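Note that one protein chain of the assembly has been removed; the remaining protein chains are unaltered in position.
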Amino acid sequence: MEALAFFVGAIGALGGAIAVIALRNPFYSVLALVVHLVSLAALFLLLNAEFLAAAQIVVYAGAVMVLYVFVSAYVGGSEEPIWEPIPGQRFLAPLLAGALFVEISIAVLGTALTTLEGDGPDVRLGFGSPASIGELLLERYLIAFEAASLLLLVAAVGAVVLAARKRREAPHGA
Amino acid sequence: MALEWYLVLSGLLFAVGAAGLLIRRNPLVILLCLELMLNAGNLALLAFARSHGNEEGHVFALIVMVVAACEVVVGLGLIVAMYRRRLPLNVDEMRGLKG
Partner (left out) sequence: MTVDTSSAETFGWLILAFPLAGAIAIALGFRFWGKAAGWIGTGAIALAFASAIGAFFAIQDLPSESRQVTSSLYDYASAVGLDIKLGILVDPLAVIMALVVTGVSMLIHLYSVAYMDSDRGYVRFFALLNFFVFSMLVLVMAGNLVLLIIGWAFVGYASYALISFWYRRNTATAAGMKAFVINVIGDIGLMLAAFLLFGELGTFDYLALFEEAPGHFDVNDGALVAALLLLLVGAFAKSAQVPLHTWLADAMEGPTPVSALIHAATMVTAGVYLIARTHPLFELAPTAADVAAFIGLLTLIMAATIALVVTDLKRIIAYSTMSQIGYMVVAVSIGAYTAGIFHLMTHAFFKALLFMAAGSIIAAMANRQNIDLMSGFRKAMPFTSALLIIGALALAGFPGTSGFFSKDEILVYAADRGGMYWIFAIGGYAAAFLTAFYSFRIGFRVVWGEPCEEARELERGHMAHGEPENPVTGEKEDTDVGFPGPEHHIAERAWPMRAAMGILGFLALFAGLLQIPGVTAAVEHFLEPTFEGSALFEHHPSTGSAYLGMLVGGILALAGIALAFQVYVRRRGVTAGLVERYRGLHGFLFNRWYFDELLDALVYRPTIAAGRVASNVLERVFVQGIVNGTTGIVRGVGVLVRGAQSGFVRAYALLVVGGFAVLALYFLVVSS
């Protein structure tokens, strides 16, 4: 049962990912990413990460992707030209990505990490719940928490500055 | 489900994101590929958290999400700025670093 759920989620995630990189229209890519994110949320649930799954849906698929949708609608999208100016890029990119995948797989599968075998230990009740995560955030990782908030503030201000319209100079003596 | 599956899936998603990053030219799509890679990382973090029975992985993944959100905000701001200045939305046209 669990395996089925995993494979559904995995296929959704993988499909979404491939669709993101393969579709020509950037708007469709955005939508494909939404599908990907929702599938990942399902996988998170399988890993007993309930709070993260919820956060994924609400924050990521909800807020961040809406941002993307808005911007992509504003900016629009054009067809990318066929010709590749950088020699070798078209060939090397999939090659290197594939090499990366192979190496990671070897690292993961060939490893002596015992915990990776099997399903993992039984987790206690309340693992991954908001309460336990909140405890960690506000006790051990308070600084990270505060820093992240600061980062959010800075990013917001930065984005406003970046995208602001140039203010037209008021004529003197007007 | 054995954890290796999650990790291999995470690696696969990361590789797909990397390939997309290198191939696509529209800055918006490149940002999307970045999201893919970040999420792959999140998946791996949560897999390990599950295997250790430790929620610190969750906290880490949460912070990653925050950072990703900020980065998206700034990135999209850049794209809007590019659009406003009538620059072509093609990273190959941004060649100021040439030299």
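Note that the chains take the letters A and B in the order they are written out, and that residue 1 is the start of every chain.
Following the convention adopted for this analysis, a residue touches a chain if its C-beta (ideal position, glycine included) is under 8 Å from a C-beta of that chain, and two chains touch if they have at least 3 such contacts.
Just so you know, these numbers come straight off a predicted model, no measurement behind them.
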In the full complex, displayed partners of the excluded chain: A, B
Which residue of A:3, A:107 or A:160 touches the chain not shown here: A:107
Identified contact with the non-displayed chain, of A:45, A:96 or A:123: A:96
Contacts of chain A with the absent chain, listed as residue ranges: 85-86, 89, 92-93, 96-97, 99-100, 103-104, 106-107, 110
Contacts of chain B with the absent chain, listed as residue ranges: 18, 21-23, 25, 91-92, 94-99
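Keep this in mind: only the chains that are shown with their structure count from here on.
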Whole-Å gap separating chain A and chain B, where each centre is the average of the chain's CA atoms: 6
Complex contacts: residues of chain B adjacent to chain A: 1-9, 11-20, 22-26, 28-29, 31-33, 35-36, 39, 42-43, 46-47, 49-53, 55-56, 58-59, 61-63, 65-74, 76-81, 83-84, 89-90, 92
Complex interface listing, chain A residues touching chain B: 2-3, 6, 10, 13-14, 17-18, 20-21, 26, 29-30, 33, 36-37, 40, 43-44, 46-49, 51-52, 55-56, 59-60, 63-64, 67-68, 71-72, 74-75, 77-78, 80-81, 85-86, 89-90, 92-94, 96-98, 100-101, 104-105, 108-109, 115-121, 123-124, 127-128, 132-133, 136-137, 140-141, 144, 148, 151-152, 154-156, 158-163, 165
